[in-house]
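Heads up, one of the protein chains got dropped from this complex, but the rest are sitting where they should.
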Amino acid sequence: MINKIVQSLADAMAGIKDGSTVLIGGFGAVGQPDQLIEALIEQGAKDLVCVANNAGNGRVGLAKLMELGRVRKIICSFPRSAGSVVFEELYRAGKIELEIVPQGTMAERMRAAGAGVPAFFTATSVGTLLAAGKEHREFNGKTYVMEHALKGDVALVEAWEGDRWGNLTYRASGRNFNPVMAMAAEMTIAQVMHIRELGEIVPENVHTPGIFVSRVVRVDRGAQWA
Amino acid sequence: MINKIVQSLADAMAGIKDGSTVLIGGFGAVGQPDQLIEALIEQGAKDLVCVANNAGNGRVGLAKLMELGRVRKIICSFPRSAGSVVFEELYRAGKIELEIVPQGTMAERMRAAGAGVPAFFTATSVGTLLAAGKEHREFNGKTYVMEHALKGDVALVEAWEGDRWGNLTYRASGRNFNPVMAMAAEMTIAQVMHIRELGEIVPENVHTPGIFVSRVVRVDRGAQWA
Amino acid sequence: MQGFDRKGMAARAAQDIPEGWYVNLGIGIPTMIADYVPLEREVILHSENGILGMGPAPAPDKVDPWLVNAGKQAVTLRPGGSYCHHADSFAMIRGGHIDLCVLGAFEVAENGDIANWATSENDTAPAVGGAMDLGAGAKRLWVVMEHTTKDGRPKLVAKCGYPLTTPRAVKRVYTNLGVFDVVPEKGFVVLDLAPGVSLEQAQAASGATLHTQ
Partner (left out) sequence: MQGFDRKGMAARAAQDIPEGWYVNLGIGIPTMIADYVPLEREVILHSENGILGMGPAPAPDKVDPWLVNAGKQAVTLRPGGSYCHHADSFAMIRGGHIDLCVLGAFEVAENGDIANWATSENDTAPAVGGAMDLGAGAKRLWVVMEHTTKDGRPKLVAKCGYPLTTPRAVKRVYTNLGVFDVVPEKGFVVLDLAPGVSLEQAQAASGATLHTQ
């Protein structure tokens, strides 16, 4: 019997290696796998490359992982926000690398990794600093820049429901980066609010099919998310 | 009030021009917009490029459109099957052009057109006749071939439900090419089994959001599909 | 010189959005435009984080923590709205399916260049978000911004000094002083001046020529 459900956050983190590229879902707090990030902090892997839309907030979660010196590089679209204090300290001190990627290019690069596309062309960023040094090319009279697939060793995602085959659904805008990250990583770990029996999720409405998911762990996020 | 629902198949076909590239959904009979194809036959547009997985069966639908001399070229993955008699006659007589595309490349080329990607690389077809003359390139020691976006002027799709904003759902394996074709065409026309009130389709379970749909028409396909 | 206040700029831009358009509104004044599109004029709002058919802010006791816009503010979903993932959401933008995007800006140049993400080449960690995707992908890009900086420097310029977000993308600019089309081979063309603002006043506050139609 296939059973991707693991019983603890520690089990969910087993085997994550130093030097891994870790894709972290969420857009702000919504769809962010908070419990998995805390578990990764516990687990101890270091020298990580983290891919997330933001560079952490306050001194918890991703920011805490960075503050502990465990993140070598961050790839994101929006590093600087009101709460990105840890990132800014580390960045000014030269203690963390940064790759800024337009948000849509970031999503598309991960989708490409999941779909077996090593590189593709896009109009986004042409004529800007973010296209500097990249290959440019014309198609039908318009200029595009080549972007490469962005693959993860691990993806940490947050979902609403999950079953033992790893099928996931997301709630409202909690979907965001999670499905593309799930398909782009070698090992995808999902924290879910609800475990469902096999077949309970309507087959037409599975958002991430289990083929993209390695482990599922149920977490309690508190009443406000229920 | 936005209302993409049209009252007749003739209205659904309004404005399709000679020379159009027409994307036609379906995999075999499932998810195939039979009534829209018949309406296109009625409508009269000619010199068409048709993109579909198969090159028609028997002497109805797409095969009939071809037999009437209205199709200049067909782009498909599986031209020759037991029932593809019309295609074979026309092809032997040099009366129709053919572009064979691996099925996954065909889907990905349309998805690319819908997503603003003019070209991408894939391992599919490398080292085969279908990659001959195409640009090859190595990424991380593996060879890939460059494929271009495949855009439609019109897409004819079949869906299960539709609403006045153009949101669609599909049933079981009837989904197939329909969502990628819907996003790849300038004008997407959907035949649906059921018209729903706005908001009746659960927002998390809309399969093709209305932004990709221009017109919706209800059709009766008979009891076996209900 | 009177001119529009922030609400007035948002309201003025809202007037020009017809029913049926798919529209993405950037953070700041652009977001306020939604408040001036009456709900019965169906304009479908898109948010980068996977929302199509966004509605107004909820009442404080109706906030759904799972539903925020690209500015991370609580929003609602209209009947007919839907959710999708980030790659699908940006396919809508990058594939040319969004009729209109309205952004704020530091500068707009007379050739349509927009600069709105980095305040200098030396700012090595600027936040780009989805601005470059929207600039390059939307069918039309409008900008809503103050006509000048707080210290009085023009934001409508002959050439952008800040790093570009997207070259030659802006089609129209709404400021506190008026509405200006960006016309290829010509530059800024006055479409409308705010109440109490003269062409001379608007020109004096601009770093590029304002043409009349």
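Per-chain numbering from 1; labels A, B and C assigned in written order.
To be clear about the criterion, contacts are C-beta pairs under 8 Å (C-beta built on N, C-alpha and C of every residue); 3 or more make two chains touch, one makes a residue touch a chain.
Only a predicted model underlies this, so the values are computations on that prediction, with no experimental measurement involved.
*Asks:* With touch defined as in the header, list the contact partners of the absent chain among those displayed.
*Replies:* Touch partners of the hidden chain, whole complex considered, are A, B.
*Asks:* One chain isn't shown here. Among B:46, B:73, B:148 or B:171, which residue touches it?
*Replies:* Of the listed residues, the one touching the omitted chain is B:171.
*Asks:* One chain is left out of this view; which of B:71, B:86 or B:110 touches it in the full complex?
*Replies:* Only one of B:71, B:86 or B:110 touches the chain omitted from view, namely B:110.
*Asks:* Touching residues of chain A against the unshown chain: what are they?
*Replies:* Touching the missing chain: residues 1-2, 111, 113-117, 163-165, 167, 183, 197-199, 201, 203-204, 206, 209-212.
*Asks:* What chain B residues would touch the chain not displayed?
*Replies:* Its contact residues with the unshown chain are 27-31, 77-81, 87-88, 91, 98, 100-105, 107-108, 110-111, 122-130, 170-180, 207, 224-225.
Following the convention adopted for this analysis, only the chains that are shown with their structure count from here on.
*Asks:* Shared touching chains for chain B and chain C?
*Replies:* Both-contact set = A.
*Asks:* Among the chains, which has its CA centre at the largest distance from chain A's?
*Replies:* Measuring from the centre of chain A, the most distant chain centre belongs to B.
*Asks:* Return the distance between the CA-based centres of chain B and chain C, expressed in whole Å.
*Replies:* Here the centre of chain C sits 35 Å away from the centre of chain B.
*Asks:* Chain A to chain B: how many Å between their CA centres?
*Replies:* Once rounded, the distance between the two centres reads 33 Å.
*Asks:* Quick check: how many Å separate the C-alpha centres of chain A and chain C?
*Replies:* It comes to 29 Å between the two C-alpha centres.
*Asks:* If you look at chain B, which of its residues touch at least two other chains?
*Replies:* 115-117, 203-204
*Asks:* Indicate the residues of chain C shared as contacts by at least two other chains.
*Replies:* 77, 83-84, 87, 90, 93-94, 137
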